[in-house]
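After the structure tokens below, expect a handful of questions from me.
All protein chains but one are shown at their positions in the complex.
For subunit A:
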Amino acid sequence: MQPQIILLKEGTDVSQGKAQLISNINACIAVVDVVRTTLGPRGMDKLVHDDKGTTISNDGATIMKLLDIVHPAAKILVDIAKSQDSEVGDGTTTVVLLAGEFLREAKPFIEDGVHPQLIIRAFRTAANLVVRKVKELAISIEGKSMTEKKSLLEKCAATTLSSKLVGGEKEFFAKMVVDAVTSLGADSRLNMIGIKKVQGGTMRDSFLVNGVAFKKTFSYAGFEQQPKKFDNPKILLLNLELELKSEKENAEVRLSDPTQYQSIVDAEWNIIYDKLDKCVKSGAKIVLSRLAIGDLGTQYFADRDIFCAGRVMEEDLHRVATATGASVQTTVNNVIPDVLGQCELFEERQVGNERFNIFTGCPGGETATIVLRGGADQFIEEAERSLHDAIMIVRRALKNSNVVAGGGAIDMELSRFLRQHARTIAGKSQLFINSYAKALEVIPRQLCDNAGFDATDVLNKLRQKHALASGEGALYGVDINSGGIIDTFASFVWEPSVVKVGFPLLSACISIFWIVNLHDDRLIIGSFLLCACLVTLHGFRSIYSPELSHMFFLVTSSALRNN
């Protein structure tokens, strides 16, 4: 009897070859089908209910995350969506959909026995061409005046928001987002825009505070006796407990003479009074602390017409610091006027069922707070996600102000361009590039499907327009209202910059390379991934700008980490 050779750990499942390749593709397509219907302004939402609660969302990345996908090949799609989300913030559904469609187009070829590498090579050429073309087609909005730029940015934000639950009020929110982002400048960090959620009210009751706002903190007796409104107050920020407490944790006092007792008590009181007195002497009218301000402090400040709030969330405190120019103190000794902040108006205001502390007219000006209102928790959560997308897009557009026509127009134009190009190629790759071109049409097709229009009909009209030799039809996309076609650029359906369109195309392609490359499940997944990365990275770095190859690197590395 021959001895058995055990190569792998027991229980390892090995399957390879064409069958596995097809199986991988099927798995990916199954996942893509889940998010397919969320695309576009007529896209639907998904309700995912798990032990962590209920989420209702239209955001591709959020849904993919919640699906908890375990299939190794399909997982790559999740990674793409995630990296798209963290890099660009929007277009997560698009990227997944494109990847799925590329795979679907590749499947028959693989079934027919074409070597996957050939397909990959052709797709890579196509992606290469397409990205260059997108750059050509993009229209710059650089060099316009600020007001003009603002209205252009609002268009971009509105396009992003139109597919979301808040779509009905997209102009309202687009303006809010643009105001928030532009008031900060392009280089500010994202966490300087705070989003606060208050249940109750309608979407239209949401408002933007040019400054900081946060919910009233837990308060002790005496708080209501403090003034709730100041003009031009000085603000003191502390990271200090203002409470009667033992100064040292493990200290113990031994008294042999009962008459000394009072001195100990007095000493403790003096310490806290000293601290409080220093706060008052600093001239501040508002005292905020990250740690507790006890009832003693509250009453002491109330007596001296000072507003105080303890246990302020760290990020809120940080935002107040940036906005008002104050710096957070860990001691009350030596409080010089320089560390105090200032704002034009402070007010405690009722928002829904909550009271809010609102600081406006801040000299720093680098913070903004959006207070979101809505009927249900899930609603506000989704609104927050949508606004996050819009904020990201506006920030991107501010930095790189190129736009292309949305509503599937750009995809149709690229598809036409590739078809035309394919005719000039001899050999098999003509077929593959053609199928790549066909896959690009999935965006307008899905837009029509989701809106309940006849996709074939609309697509034929679009193809005809785009094929016009004069090139006048290049900006035509799906008209979501009438079911016809329309010049989407003229009707302000704009996708901002190359990044939004270019990046999904790229990363969708990368995923194809991987999935097509994954002959063997589990066993050699790591090494194949690495190979694929290296090959693709090598190929791309020579062609693309450093910015794009950087993104490329992000996707690959995040995918590798997750595997």
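Following the convention adopted for this analysis, a residue touches a chain if its C-beta (ideal position, glycine included) is under 8 Å from a C-beta of that chain, and two chains touch if they have at least 3 such contacts; residues count from 1.
Here, contacts and distances are computed from a predicted model.
UniProt lists the omitted chain of the complex under the protein name "T-complex protein 1 subunit epsilon" (options: "T-complex protein 1 subunit epsilon", "AP complex subunit sigma", "V-type proton ATPase subunit a" or "Spindle pole body component"). The residue from A:Ala251, A:Ile336, A:Ala426 or A:Ala469 that touches the chain not shown here is A:Ala251.
Residue in contact with the omitted chain (choice from A:Ser151, A:Ser183 or A:Gln199): A:Gln199.
Subunit A meets the missing chain through residues 19, 22-23, 26-27, 30-31, 34, 37, 41-42, 44-51, 54, 56, 58, 66-71, 74, 111, 165, 168, 199-205, 220-225, 244-248, 250-259, 261-262, 264-265, 267-269, 295-296, 299-300, 302-303, 349-350, 352-353, 374-379, 451-452, 481-482.
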